[in-house]
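Excluded from the complex is one protein chain; the other protein chains are retained at their positions.
The block that comes next holds chain A.
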Amino acid sequence: MHDKNSSNTANFSSNSNATKVQLHINKTTLHLHVMPWVSLLDAIRDHGKLTGTKKGCDHGQCGACTVICDGKRILSCLTLAVMKDGSEITTIEGIANGEVLHPLQTAFIEHDAFQCGYCTPGQICSAIAMLEEGKADTRDEVKEQMSGNLCRCGANTNIIDAIMEFKDKRNE
């Protein structure tokens, strides 16, 4: 048998280091027992079983992991779960109102604002929180403020069309 106490890494996954974390995700409280190095993204996907939030790079470079945390869009891959104890988190699974889609989700479908769909949850969460920030008004500003969310299929113009339509309707 391997000696589990011999190296500096002995307690890497022993439960003694696990921390209790409460995440209020999509209005449901998730009680987690996670190691301090578990990212919020992995906590949501692997522990919370909410796989709508995507991992594209794990480096904060693609935006696929964007969730809305206490009203602000954050990169859940660059956030540790323990940092968000007690926070209100909305993931893509919490954007619709039950079976009724959020108007931005409907706009994404109408504008064909996705192809493979992998960046989509991040784009939608990012866009909703971005509009709340109030920094973007024109199309160019929206494009700039959404540039942290990459799309490799090249749905960029359709994504911005969908956001602009939602934004304009919201302001009517």
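Following the convention adopted for this analysis, contacts are C-beta pairs under 8 Å (C-beta built on N, C-alpha and C of every residue); 3 or more make two chains touch, one makes a residue touch a chain; residues count from 1.
Everything that follows uses one rule, which is that contacts and distances are computed from a predicted model.
Q: Which name from "Radical SAM protein", "Xanthine dehydrogenase family protein molybdopterin-binding subunit", "Flavin-containing monooxygenase" or "Glucans biosynthesis glucosyltransferase H" does UniProt give the chain that's left off?
A: UniProt protein name of the non-displayed chain: "Xanthine dehydrogenase family protein molybdopterin-binding subunit".
Q: Per the definition of touch given earlier, which of A:His33, A:Lys72, A:Lys135 or A:Arg152 contacts the omitted chain?
A: Only one of A:His33, A:Lys72, A:Lys135 or A:Arg152 touches the chain omitted from view, namely A:Arg152.
Q: Residues on chain A that touch the omitted chain in the whole complex?
A: Answer for chain A: residues 2-4, 6-7, 9-14, 35, 37-38, 42, 45-46, 49-59, 61-62, 64, 91-93, 95-96, 101, 105, 108-110, 112, 114-121, 124, 140, 142-144, 146-160 touch the chain left out.
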